[in-house]
Structure formats: C-alpha cells, structure tokens
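A single protein chain has been omitted from the complex, and every remaining protein chain is retained in its original position.
This part shows chain A:
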Amino acid sequence: MAGAWMTFVWAFVVGGIICAIGQVIMDVSKLTPGHVMVILVVAGAILDGLGLYDPLIRFAGAGATVPITSFGNALVHGALAEAERHGLIGIITGIFEVTSAGVSAAIVFAFLASVFARPKG
C-alpha cells in the first residue's frame, strides 16, 4: 500500500522536474513554448532509444507518461515493436501504433470543442 502512495509522490516529483526543465529552457534561451515542446519530444525519443525511458516510467508512472516527452518515447516504442515483427519496414508502419490514443483523442475532442465552444476574449 505504501508503494502505491509513493508512486504518487514520484509522479509529482518527476513530472514536476520535467516541466521545470521546460520552464528553465524557455526562460534562459527565450525560445517559444513550441520550441520547448519540440525539444522535449525529441529528448523523449532519444532517451527511449538509449533504453532510459522505460525505467523512468516504472519508477514515476504518470510523472513520466503525462509530460510530452512520453510522446517521443511512445513513437519509438511503436516503431521498434513493429520492427521486431516485420523487419525494417515496421519502423514506418508502427511509429503511430502506441500514440494512437493521444493523437486521435486530441483530434476528435478538439473538433467537438470547435463545434460547441465559442472563442473566449
């Protein structure tokens, strides 16, 4: 039981640190939030390529899967899983395999929002 609660603590700490890194990059380099998100997504892909992102997910749960870095990680995961099954072509066919939930949910819900919501100020 104590282990379950520690997951929440590590989710907070690790998720917070990833966001704090994003904020420091944004403030020090004066890059736009878009640049920072691109940097983090590429960083997530590279970390997974080095085999470092999975241990982070096991350790921090949603603290590692909710920040945008996990999108890069999931892209590499899908590509490699499919490449194991079908060879090199799997990298292309599998790249969106795991990220389908995020991308399709965002498209469908964003579309519905544009149907029902009015622009605010």
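Criterion: a residue touches a chain if its C-beta (ideal position, glycine included) is under 8 Å from a C-beta of that chain, and two chains touch if they have at least 3 such contacts; residues count from 1.
In this text, contacts and distances are computed from a predicted model.
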item: Record-based protein name (UniProt) of the chain missing from this complex, from "Putative spermidine/putrescine transport system ATP-binding protein", "Sugar ABC transporter permease", "Stage V sporulation protein AC" or "Phenylalanine--tRNA ligase alpha subunit"; value: "Stage V sporulation protein AC"
item: Touch residues of chain A, complete complex, unshown partner; value: 4, 7-8, 11-20, 22-24, 26-28, 33-34, 36-38, 40-42, 44-46, 48-49, 57, 60-63, 65-68, 70-72, 75-76, 79-80, 83, 88, 91-92, 95-96, 98, 100-103, 105-107, 109-114, 116-121
